[in-house]
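Removed from the display is one protein chain of the complex; every other protein chain stays in position.
By letter and in written order, the chains are A, B and C; residue numbering begins at 1 in each of them.
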Amino acid sequence: MTTPPATAAQPGRTVSLREIGPARRGTREDEVVVALSPAFAGHFSKTIVDVPHAEVLRQLMAGIEEQGVTARLIRVRDTADLAAISHIGAKLSGSGISVGILSRGTTMIHQKDLARLSNLELFPQSPLLDAAVFRMIGSNAAQYAKGESPQPVPTRNDQMARPRWQAKAALLHLKEFECIEGDRGPVEVEAVFGPGTAG
Amino acid sequence: MGTSPTTAPTTAPTTELTSADYPLSINRPELLRTPTGKSITALTMDAVVSGELSAEDLRITPETLQLQAQLADASGRPQLAGNFRRAAEMTAIPDAEVLAMYNALRPRASTGAGLAELADRLESAYSAPVCAALVREAAEVYQRRDLLARPAADSDH
Amino acid sequence: MTSTAPRQSTGHRQSLRTEILEARPVNLDGFVEEWPEKGLVAMESAFDPAPSVRVAGGQIVELDGKLRDDFDFMDTFIANHAIDVASAEESNAIPSAEIARMLINPSVSRNAVLAVTRGLTPAKVLDVVKLMNVVEIMQGMQKMRARRTPANQGHSTSARDNPIQVAADAAEGALRGFAELETTLGVLRYAPLVAIALQVGGQVGRGGVLTQCALEEATELELGMRGITAYAETISIYGTESVFIDGDDTPWSKAFLAAAYASRGIKMRFTSGTGSEVQMGNAEGKSMLYLEIRCVLMAKGAGVQGLQNGSISCIGVPGAVPGGLRAVAAENLVASMVDLECASGNDQSFSHSAMRRTARAMPQLLPGTDFVCSGYSSVPNADNMFAGSNFDTEDFDDWNTIQRDFQVDGGLRHVREDEILQAREKAARALQAVFAHLDLPPITDDEVVAATYANSSNDYPFRDVLSDLKGAQSVMDRGITGLDLVKGLESSGFHDVAENLLTVLRQRVSGDLLQTSAVLTADFVPLSAINDPNDYAGPGTGYRLEGERWEQLKKLRHVTSSTNPETEVG
Partner (left out) sequence: MSTRDDGPPGTQLVVGVDIGNSTTEACLAEIGPDGSISYLGTNLTRTTGVKGTPDNTAGALSAIRGALARGGRSAGEVHRVLLNEATPVISGLAMETITETIITESTMIGHNPTTPGGEGLGVGTTRSIGELGEQEPGQPVVCVVPPGWDFDDAAAAINAAVGSGVEVVAAILAGDDAVLVTNRLVRPVPVVDEVAAVEKVPLGMLAAVEVAAPGRTIRTLSNSYGLATVFGLDPAETRQVSPVARALTGNRSAVVVRTPSGDVTDRRIPVGELVLRGAGKTLRVDVDAGAEAIMDAVARAQPLDDAHGEPGTHVGGMLAQVRDTMADVMDSPGQPAVPVSDIAIRDVLAVDTFVPAEVRGGLAGEVALENAVALAAMVRTSRSRMQLVADLVSEGLGAEAAIGGIEGEMAVNGALTTPGVDRPVAVLDLGGGSTDAALLTREGKCTAVHVAGAGELVTKLIDSELALGDREVAEGVKWFPLAKVESFFHIRHEDGTVQFFDEPLPPHVYARVVVLTPEGPAPVPTRHGLDSVRRVRREAKRRVFVVNALRALRQVAPAGNLRALEFVVLLGGSALDFEIPDMIADALAPHGIVCGTGNVLGTEGPRNAVASGLVRAYAAAPVRAGQGPTR
């Protein structure tokens, strides 16, 4: 009890997703749906820059919870298109707000009345998304759900992301496509976090 | 397929150009006019300062595009020449309409009937048979590749 | 967690040498294994089609193993417009090795090669270039480049969209030798002012420089029609039907747009490149180069005069797979061997390694292309609004030295500091006068001084952005054209700049710049593949860096005098 953990990102934490049943439309107005891609926390376990999916989920959900809003997780299985995943999540969300996320980390906040190809906030540069950014994304999604006006999460840019990450991103994208199960609808899932957590 | 120089809708220049005539601005300035009928040599600083020139004077004419098409043909570039002939036809179409036509050619933006109308309009309103042929060809391919817009009644919301 | 953090160590003890190697910039670059089934492969894939062609009834009924009924729209467009039906069967029957040899054989003329390539199918073209190693590709490029004289293009942008910076950097860039200058914006509404600045600055640096402003189609076309810009190149095309549709276009819509530009007298080229299809997840299992060859032929069929290719913004993808840069060199060659102007890439941030950045450009710089870079950043990369280029202002002296070392013409030259300062100052003053004439937000003398000596946008006083944006809007509302710029320059005493710009505008009326590979010389002579055709026919022929131009390129910042070794020349 005397040595405080030093960092927020705990490499020790793991997550597994337990399927509960077909995803249904939520009735609570104070919920945000987190819509996960086919390979998230399944075929893949971390983002393109090695942020564990466990940490991504914990931070997204913490950002939502801190705002007093409930997070509900679904996995979309029949597409790996971020806009489609996010829009499916938004349509199922009681508040109409969703956060969609791909295995490599690319994330989007969506709303049910928007056109599928539109979005509220998009974070396209997956190599620049860390735990703190995921927390802010969760927080913003929850604020939208409450009808507040959050300031958009600042997006970053890095000219040298191209040489380092462009090809790996393409590869991860192709792999995620491989995990698509074309005939299966979205399922509701529960996150079961592994060792290292007390909550 | 409509690429022979004589099918041009505008008055086809009678001059037969060869590669040696290029660049026209230096070797054959007497052939070049502005849409207002001025010679290219009239585009002088004095004319600018005195306000004799308008933006209209800086546009290319269909006749000049036909001359450039001849040069492209003469230098073995039939596709480039074809592009210049379509361009010659398009000089008459207002800017906004050109962009609207371009948008109509985007995938699933127009119905088959819409593209047919567009082709007819190109022919009848702008005497643009080469452009019309391109649009008709697109309509045929779009039909086969499922790239036409569905009629409005069927569209889902 | 930034993308440039070094790799994490494994925890095992490493040799000191490994530590040094791990810390080398090249190890910040990303590399991936091939995955040919998904198209993540440069140019050697078992999944690419085998070449075939059959003509019946005056049209192509079979293309690369597909029958006409099964053509996707790329096949259809290429069959209908790109391939010469009359010679197709005959040309495709020639063994690929023989065509590859024609490409590198100096005694086969460029025209003789074109007579064959105009009938080739995409798979046949691939089959030919697959036989060539990178030196052979360069030899082919040396002969097949459309314009005899090579050139270069610069990017002139500002992280703050500051028009004074763009004018000063455009003047310096033009003076250093760029034949074309391209800009784009952070805040799009700034476009009219920045485009004006680019045009005025460019004409100060060297009369006849051609400028463009990359924007969405409507505004880009409008600025071009008004004579504020001179050409356009950011019209993207893709190698698969699905990605083309994702981009909300078809070959027919793009062909229509190509004619629209020509109808306004504006030079235009398309843009494509290896890797874009697989990057978007829809390569349909074909190699990057095969898909790019389809793009090149589509551009050819549309009748556009040229193409910007060399992977462009997707360079990280071919750059990460084996043989990727060979494929990139090959795609430039393919554009040239079907007689298109080729602006050959080298225009996007490519590698953390200076050695790799340099090597990447050799297949274009050594043989020469129509534009070696389709955007060498003539501003510091931090100001480059195209997300950074492979070369920037810091590399000027290196580039000039490499030109001198190998006696090759990469389009640039060393210019003395006093000339540069003079051009920058004059460009800023000229823009100041034009803004005053057009009643746009004033440019202060402090800004002129800053522009003269500045490196980056950080070195300039802040502009009143609100007033600038209102001014920019008024440029559009008031219908200001290139003629107004000429008037403003003339009435404020910048007679020579006004004449330069008027001469460029006059070219619009002649259409001479619409021909393949056209640029304007400093004497305002349109130089294109028609009057400056590449006549390479082996050693001692074709473009040679010699005479006055070679004397120019011998000059560097520091060269010790041989007559008095205590001094430097230049």
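Here is the rule we go by: contacts are C-beta pairs under 8 Å (C-beta built on N, C-alpha and C of every residue); 3 or more make two chains touch, one makes a residue touch a chain.
It should be emphasised that the depicted structure is a prediction, and the values quoted were computed from it without experimental measurement.
Put simply, the hidden chain is in touch with A, C once you look at the whole complex. Across C:I94, C:A382 or C:V465, the single residue that touches the chain missing here is C:V465. Checked against the full complex, the candidates A:T14, A:S86, A:S103 or A:N119 give a single residue touching the omitted chain, namely A:N119. When the whole complex is considered, the residue among A:A35, A:V49 or A:A62 that touches the unshown chain is A:A62.
Take subunit A: the residues that touch the chain left off the picture are 1-8, 10, 58, 62, 65-68, 111, 113-115, 118-120, 135, 139, 144, 147-151, 197-199. Seen across the whole complex, the unshown chain contacts subunit C at 439, 464-466, 469, 474.
Going forward, only the chains that are shown with their structure count from here on.
Chain pairs B-C and A-C differ in how many C-beta pairs are in contact, and the one with more is B-C.
Centre-to-centre, using mean CA coordinates, subunit A is 50 Å away from subunit B. Per-chain CA centroids place subunit B at a distance of 26 Å from subunit C.
Per-chain CA centroids place subunit A at a distance of 38 Å from subunit C. Within the complex formed with subunit C, the residues of subunit A that make contact are 49, 51, 127-128, 130, 157-171, 173-174, 177. The part of subunit C that touches subunit A in the complex is made up of residues 1-4, 28-32, 35, 38, 40, 275, 278-279, 281, 313-317, 319-321, 348-352, 381, 384, 387-388. Within the complex formed with subunit B, the residues of subunit C that make contact are 72-73, 76-77, 80-82, 111, 114, 217-218, 221-222, 225-227, 241, 244-245, 248-250, 252-253, 255-265, 300-305, 339, 479, 481-483, 486-487, 490-491, 495, 498-499, 502, 505-512, 514-516, 525-526, 528-531.
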